[in-house]
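Missing here is one protein chain; the remaining ones are kept as they sit in the complex.
Entry: chain A
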C-alpha cells in the first residue's frame, strides 16, 4: 500500500511570471521541459533495469505481465484517446505536474528502503532530476499564467502506516511505480510535443497554418 508524506512538494516556491519585453514566451521552456522528459526517460531505463534485477524474478523478466492490482494511489498515465486529445493546455500541464509530484514522493519512499548504496545513489540522482522536471513544468505553467495545483484540504497525501503486507506485494508496488513512471515520461513527451506545436514562435505563415487546423 503506497502512502506518502508529500506536504513539502505542494509548497514549491511559485516561479514568478516574467514580463520582460521581448520575452520569447513559454516556447523555450516547453522545449526545455520536453528535453528533460527525454533525459529522464533515458535515465530511468538504466535505473529500472538495475532496480528490477535487485527485486529479482519474476519482476525482471521481460514477459512479466501481472494484473494491475493494488497500487491504486499511483497516478495513472493511461487515458482515453479522445479525452487526451481534447485536454486544454492548463489541464494537460496540471495533470503532468500532479502526477510527477506524487511519483517523486513515492520514489523517495523507495529510496529510503533500497538495500544497496549504489541503488540509493541512482535513485537519489533520479529524484533530483525529477524535481528539476517538476520545476520546469511549474515554470511553464507560471509563464502561461496558470496557478500551480494546490492540494485540496483533506486530500493531502500523508503517511499512514498501513497494514504490513508481504514482501512480494511491496515488490509489486515498486514494479508498478517504475512502470507508471516510465509510461508518464512517454506521455509527457507527447503532451509537451502538443504544447510545443501550439506555442510556435509567431511566424505569419505558421500561425495561419495552425489556425487552419482549428487550434
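FYI, a residue touches a chain if its C-beta (ideal position, glycine included) is under 8 Å from a C-beta of that chain, and two chains touch if they have at least 3 such contacts; residues count from 1.
Here, contacts and distances are computed from a predicted model.
Choosing from "Small ribosomal subunit protein uS7m", "Ciliary neurotrophic factor receptor subunit alpha", "Auxin-responsive protein" or "Phosphatidylinositol glycan anchor biosynthesis class T", the protein name stored in UniProt for the chain missing from the display reads "Ciliary neurotrophic factor receptor subunit alpha".
The omitted chain makes contact with just one of the residues A:45, A:68 or A:125: A:68. Here the missing chain is touched by one residue of A:45, A:125 or A:197, and it is A:197. Touching the omitted chain from chain A are residues 38, 41, 63, 65, 67-68, 76-81, 84-85, 176, 179-180, 183-184, 186-187, 189-190, 193-194, 197, 203, 205-206, 213.
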